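The structure is given below, and queries will be raised subsequently.
With one protein chain removed, the remaining protein chains of the complex are shown where they sit.
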Amino acid sequence: MALTEYRYSDVIHRCFRCGYCKFPTSFIEVNNCPAYARYRLESYSTGGRLWLIRAWLNDELDWSEHLGEIVYSCAACKNCAEQCPLPFSDDIVDMIVAAKGAMVERGSVPSAVKEFLENVDRQGNPYGTARSKRGEWMEGTGIQEYDGQEFLYYVGCVGSYDTRAQQVARALGRVLQKGGVSFGVLGDRENCDGNDVGKLGEEGLFEALAEENIRQFKDLGVSKIVTLSPHAFNAIKNDYPRLDGTFEVRHYSQLLRDLVRAGKLDVSSGFKAKVTYHDPCFLGRWNAEYEAPRDVLRAVPGVELVEMERHRADALCCGGGGGNFYTDFLGGSEDSPSRIRVRDACATGASIVATACPNCLTMLEDAVKAEGLDDRLKVMDISEIVGEACQARGS
Amino acid sequence: MYELRFDERKCLGCQTCDCLTKCQYMDIDVETAKTEMRKIINGEDSFVLRQCVTCYACEEYCKKGNHPFYLIVERQEELDIPPLPRPLIKQGVQMGVPWRGELVVQDVQEPFLDMCMFPQLAGSIQGKLFDSVSIAPTDARQRAHFFCQLMYLHYARSSVIRERLPQVIENIARHNVKEVICFHDECYGTFASYAPAFGIEVPFKPVHFFEYLYNRLVDLKDDIKPLNLKVAYQRPCSSRLSSDKLHLVDDIFDLIGVESVEREYVGENALCCAGAIRMQKYEGRYELADDVLRRNIEDMVRAGTQFCVFNCPACFDSIGHVVARSGMNPIFMGDLCRLAVG
Amino acid sequence: MDIVVAVKQVPDTSEVVDVVEIDGSGKDIERGTLVSRINEWDKYALEEALQWKQKLGGTVTAVTVGPGEWDDTLRRALAMGADRAIRVDEDATVIDCSAAARTLAALIGRLPHDLVMFGAQSEDFGSAQLGPMVAEMLGIPHAALVVRLQVEEGEAHVERELEGGARDLYTLRLPALLTIQTGINRPRYVSFSSVRKAREKELSVMSLDELGLPPQALTPAVELARLELAPAGKGAVLISGAAEEAAARLATILREAGVI
Partner (left out) sequence: MDSICQSLAEIVGEGHVSNRPEELYIYSRDLGTAEPHLPRYVVAPRTTEEVQQVVKLANREKIPVVPLGGGLTLAGLVMPLRGGIVLDMKRMDSILEVNERARYALVEAGVSQGKLVAYLNTHHPTLVHSEPGAPGQATVAGNVAIHGQGDLAQPYGFNSDMVNGLEVVLPTGEVCRIGSCSLAQQWFTQHPLPDLGLFLGWCGTTGVITKVSLRLFPRKRIRDMGMFVLEDGDLVPDILYRISHTEMAGDLIAWSQELPVTVSGLHNISIFISGDSEEELELKRKLIRVGILGEYIHSGVGGLVGLSANVRPRLPRRPPVSTIQDIKKGGGFEYVGAIMPVDTYPECCRRGAEISARHNIAYTLLGRVIGRSHAMMFSWSYVFNRADEDSVREAREALYESDDLALELGGIPWKPGVYGQQAVMERMDPNTLSLMKKVKKLLDPNGIMNPGNWEVS
């Protein structure tokens, strides 16, 4: 693709590389951009990335696996969009996604990205595990297949296939049951929501997935959706409508808050621990939902909620966004964002780092192991904490 | 060129000279008032031209429907005795120059709300009260095309108003609406008082913002939850050009169930925000501004004010934070009404 | 430079070994729940062909013998960049290599071919015979397990992979047939939109007699007696814990096993 065909050809040169995109609002650390945190080379900062993209589209640079990795190491966490003072700040992430799109159309993407996309195309999930195994997580939970219930509980790929995340998918199921929510799941019929496929620049595949899902949801008469993953929440809330798929979608943390407030969920057994909350990008910066998860935690007796120095719109991403939980361009170092993040969490003195995203959960959990913090810090999903808090006393 | 239609005979024949005798900033008896007005009419210098703090009030005091304040400003300019330091005049005059693009005529329907220099406040034009309203400008880069210019009465630059106003009126008229609701008192004053006073054609009917609010509230009567608050209204200079609309403030307060507090500085006797006074060049003006502000605020507090209600964004900007600092809530009239209808 | 690439569609068993089951006949696996895809090796053959077309011009034609569903794979080949695709309409799951070879030879024989490329083997039956057989039937030279290719002046210089990573080099006069080993290149990603665009490209279907072959041409030389699943392996150990410990643990296991 030539620069002239690029959607942002008239904007991309306007990045000055002043570097605000690397920081949180307070400027306390230069590593609030996950990719820059990991590599600490200008090429991996958002500004550097934009300049490199422009150089590539201008034929000043050839495509290389390394260039691909630089571009795809963007976790689409939106910290740059949050911090960039220029008028086009809202478009920055999309400028990078559009460049990924150009690479996808040329067929030159890093191997890990290729696997991710081919797996989703074949099996409806990035791991390439059989579609026929998607529903296995729900065995023995008594959770029903969707059949006209009030809510469709959309689990997503990570919750369906990752062993740790499956526990969370079940935990949330149990909590919803306890809360008397009428809901069902799709099991093997569920397909990838496409959020990360889109963020990897494979617009065609994203639309195919979205249209397929929308058709299925409509056929089943779904009107309300509750998602386990903020990624699915983001896609269904912000992208499906333009494909004529408008549903009343909520992230589960929002639903739990209502249940607790309405007294439909008895959390009186409580959960005694000092807890810090990690904001998932696709809940926080992408959808400005910072309070619901915190409200839920505050509602649980015994939970002492403490904040990390960087939180809410300034939270450091776990490094799993934009498909990186699978492609892993940000892993393998003590500078990996997930490891920095668990060190941040540890510094608060909390014994639990809670999150509300299966991607964050698995990223942080691996990081806790890698940091050897197993004995000091436990990674839990909010639904698990609530789950424990609504165990009837004594049981 | 447009000229001020000032009836000298009315003025010279006036026995009360309320314009000057009622002035809150000058202590003038009828005799002096007569002499000074005569000088002013004859285009001679007068201490009035220097002592005037440009609060617009005399436009309201004058019972003869004459335009003493417009006249004073004319003379301040002719005799080159402006109340402000020159750099601030230059700055102010340049503020109204469109420099970020030509006028973009949006397609709008009535009711149409003219936001003048304040598109950034469009955020509060929403909800039931405004559901069918379309507004312009919506983009800060467009605002100079809608700027009513009346502010320059504080700058002894009536000529600038006359020079630019016709174009601004033309810009608004190009939106093809019969009625133009004026978000800002200043705009209403411009179209309803200043323009006629200078024989400037206004091809649409200006509607006072409070008039719209009042009528809309009447429509929504059933949705109104009385707020039961004690409020004080901060009268802007420009409301002196539309005293006939002042009753709407209390009418609205009644509708939304707020009590306007008993205070000294109210109605004719209201104190301005003193924002203009603070910038003036004469010795003591800065201190005067502080004094006016202090008296105004103390009066509100003494009366047990909970909310201080604004129409003019300039007033809000210059004293809103002091109001807040003194334990009251500054709020625009529109937002107060929105609270009431939920 | 005209290149013909033979491709095959296979069931995707990569991630799902445990769900593979033998069907009633005992001669095939349950294909019900399995999704199918292009044979891994064939991707490399196609990529290699396309890269040479890019360098030298000419055409790339993808061919296969198989049932209607296999059009998906041909479409994928077209999406990758092949100019046209031809399917001989026969159920390849019931015919043997020699039959398939005869059919393909007949087809390829009718097409312009300076180079013919096969994947080194198939993921399902993995006999690795088809390429060589076709070469023999066409009477053109061939090289198997090619990991490097250089084409110039009517000759193909190839590098083959041998046991233990040894290599040998040959020069073949064109036309020639090569079976391509994985790793020779990095097959491109085929974007969804290019698959959509490929729908406009030519995909023709031929029958045996259009190729002038009698039905008995498909009589198998060998017959599949029975399929069996490999018995589940034993002694798998799951290592958990922090990276350092895990690594240490693994090292000891390997040492004990005498692997290192």
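Should a chain be cited, it is by its letter among A, B and C, assigned in written order, with residues numbered from 1 in that chain.
In this text, contacts are C-beta pairs under 8 Å (C-beta built on N, C-alpha and C of every residue); 3 or more make two chains touch, one makes a residue touch a chain.
All figures in this text were calculated on a predicted structure; none of them were measured in a lab.
By the touch rule given at the top, the unshown chain touches A, B in the complete complex. Note that of A:Met1, A:Val30, A:Ala299 or A:Ala313, the residue touching the chain absent from this view is A:Val30.
Screening A:Ala2, A:Leu86, A:Ala288 or A:Val306 for touch with the missing chain picks out A:Leu86.
In the full complex, chain B touches the hidden chain at residues 82, 84-88, 90-91, 94-95, 97, 99, 278-279, 281-283, 286, 289-290, 293, 318-319, 321-322. Although one chain is not shown, part of chain A still touches it, namely residues 13-20, 22-23, 26-30, 39-43, 48, 51-52, 55, 60-62, 64, 66-67, 70, 85-87, 333.
Methods note: only the chains that are shown with their structure count from here on.
If you draw each protein chain as a dot and join the dots that touch, the picture is not a line, a loop, a star, or fully joined; it has some other shape. The highest number of C-beta contact pairs joins the chains A-C. If you average the Cα atoms of chain A and of chain B, the two centres end up 52 Å apart.
Taking each chain's centre as the average of its CA atoms, chain A and chain C sit 37 Å apart. Chain contact summary for the complex, chain C toward chain A: residues 12, 14-16, 19, 33-35, 37, 80, 186, 188-196, 241-244. On the chain A side of its complex with chain C, the touching residues are 104-109, 111, 113-114, 117-118, 121-123, 127-133, 202-205, 207-208, 369-370, 372, 374.
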